[in-house]
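In this view, the complex is presented without one of its protein chains, the others remaining in place.
Residue numbering begins at 1 within each chain, and the chains themselves are lettered A, B and C in the order written.
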């Protein structure tokens, strides 16, 4: 899953936000020559579009509303990541919601990439309610297109902030299915297509996959700017580890990845603005540096 | 069902083929301001198009393949009554087979008009096999779109040659449903939509409807050129009669009806060519006259 | 007798087990009841042009189940939604798929007390309404809601889907898991949806309701087929002659439609692809109002304090902004949006 690629040789960035790192890592996981169905915009969309520009030219990006293989006119207006002219530009096909759902159901949409608010060891997603459903806490936006993608795409890449309150033993509400209780055949018993399920989780600190037998989250690689102890401390449960115990260290973003992300996608600096600090390479090591108020990272 | 209309006052034709008569009578049954879904071409299509031109301007003709409300470019090439440019001309919408089927299923297609090879007292249609199914006899073209129309349109007008071998107590094969065994709720028990079923039968000699309680074929009117005895002799079962016993006499075709039929629709004279004789008004009465070989009826 | 008759070795039992049932409320999906309604709709081509006020007054009743296509930001029937709020409709049941802020606006305006969830912003107002039991939410997803509408559009009572199973949403939905009648495997089915009202904003329509939409569509066609009352708002009213010239462009035939509202900028503040871009400031304002619990102020400014959409566009938005939105559309991508 963690492969080598052109990023190995490319000039590395020395200052970036963690969420930028996360998007670049997700981009490197993109498999060339496959279809990617992405709900909404943000990190999942950016990761696929960066990959298509740099590493996976034969990837087919499919938007939730049925835009197939566009050459989107970047950047987009805020919120307008779907059903709008710029993201739909120069597509091979404009379909409908049910039309693109059909393509997924019969198996033509290989990968999904999804954000989640909360995750459990079996990759179940919560985007509906944090707290006690209907009683206390907060209602969020619901599954949207994520339930479909999580159910029917062959492989799903998840993206989440690496925070202790988000890695929970049991999500407050399963909005979109992972491996449910993790037992063999649990998804099939729920009526979901065979041979589907979460394939990877990319946080701002680490990359996970799911152990084949147990369907349990397994740590595969960590960011160069955090320690294994830090990664585990921000989880309420212990992940599995590879059989050889080897957890790899990820490469930092390249200058080119960040240039594309900053100039064509996250142009309003949402990722960098919402970050509390920057990751900076100084004196031969990575450190977290408090952000200067109002200062944006340069587009390189 | 048998109404008065502009044909009462219009100049009457004095020479015509029986099947021409049949089409004109079916045209007069067309209800203005309703949608008509017609499978294939021939008499059913002609009757609706004549009606639209003369009596029912707000009728919406819908072709089997989903052409909605065309202003068809008449006449058509042989066979090319569907999925072709001329019958699709100046439509309001071009749909798909499932798309137009959906419109029918939710109830937007009011009437169907169908040809049949065989009919039983409950309006069941056979267009699949005459003889013992699969063993002896002859395979015909199957239900095509007729099963759908017979099942889902609100009212169905049937058209059949008035011949003893076609009025049978039980059709050899139910290709498209009438009232099945005639019992109350028989169609609903078979999963068909409520409040649907055959509404009229127009032959070259008579018009029937179906008795409300028994769902049995009921004679309502006969052609001016045949007697009641002739009509009944060409049936293997006795139809019901109206409560008052009154069987009406139909008006002959008008010159205008025939002109449209002959010049815009049946331009190759299929109806007149295949007729064994013409119906002719002579000496104050109608008679059947053997056709002169090769001579066509004039288009008036 | 049957000559090519063969016994199929698939289903041996004569019953199918229902393995699981969601507990969410839904209207009984009976196609025959829906057909009684469509039987009464007029098939003749009659002009249906009217104002948004009139269309909403006549065709949206308190307690109706409403669906709308796309959302407040992208070719949605934003003008019609604002008119619903302005007329203070109540007890609406919202089909909240593929939408953003509309459910929150309806809830805060007191128009809506039930919602089927696909996707909508769940800010503090919606959370409060749920906790205080002023709003019931039933849980589906965008595509499952689209499947329910498709089943309605097909005149069915239910349809099977390959998702929703295993989620907690399933429990609060009308879905069931049954043994598949052919494969025997567990299969999720959902009830068809037959809304009372569909609100659809289109690029072009004629006065009878024959409607064209360019770009992707969500479930515009399905909603029009499955809903009792269909209100179309259109950027442009075109001649029926033009409709007949390119019948392949017609997405919705007129006899499904009850009202046609000529409403330029009817998707404002959203984009109408190929015609105008969105008002990004307004988008930020309404999202901010929801997240910061200022929806009432937002509605006062943009809905209640103006008598009509036209007044809002002239007095609150201004012609310069509208021209700029058109200019930005022209600058990006008008290709493909006329065919």
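We adopt the following convention: contacts are C-beta pairs under 8 Å (C-beta built on N, C-alpha and C of every residue); 3 or more make two chains touch, one makes a residue touch a chain.
What you see is a predicted model; the values in this text were computed from it and never measured.
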item: Touch partners, limited to displayed chains, of the chain removed from view; value: A, B, C
item: Of C:96, C:191, C:209 or C:266, the one touching the omitted chain in the full complex; value: C:191
item: Selected residue (touches chain absent from view) among A:13, A:39 or A:60; value: A:60
item: Residue of B:146, B:206, B:231 or B:250 touching the missing chain in the full complex; value: B:146
item: Interface with the undisplayed chain - residues on subunit B; value: 63-67, 73, 77-80, 82-86, 88-89, 94-98, 101, 105, 128, 133-148, 150-152, 173-177, 180, 186-193
item: Residues from subunit A at the interface with the omitted partner, ascending; value: 32-35, 58, 60, 67-71, 88, 90-94, 99, 101-108, 110, 132-135, 152, 154, 193-195
item: Absent chain, residues of subunit C that touch it; value: 2-8, 10-11, 13-18, 21, 23-26, 28-31, 130, 133, 136-138, 155-160, 162, 171-172, 174, 176, 178, 180-183, 185, 187, 189, 191-192, 214-215, 245-249, 335-339
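Basically, only the chains that are shown with their structure count from here on.
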item: Where subunit A and subunit B overlap in contact partners, by chain label; value: C
item: Whole-Å gap between the CA centroids of subunit A and subunit B; value: 62
item: Whole-Å gap separating subunit B and subunit C, where each centre is the average of the chain's CA atoms; value: 40
item: Residues within subunit B bordering two or more other chains; value: none
item: Contacts with two or more other chains, residues of subunit C listed in rising order; value: 221
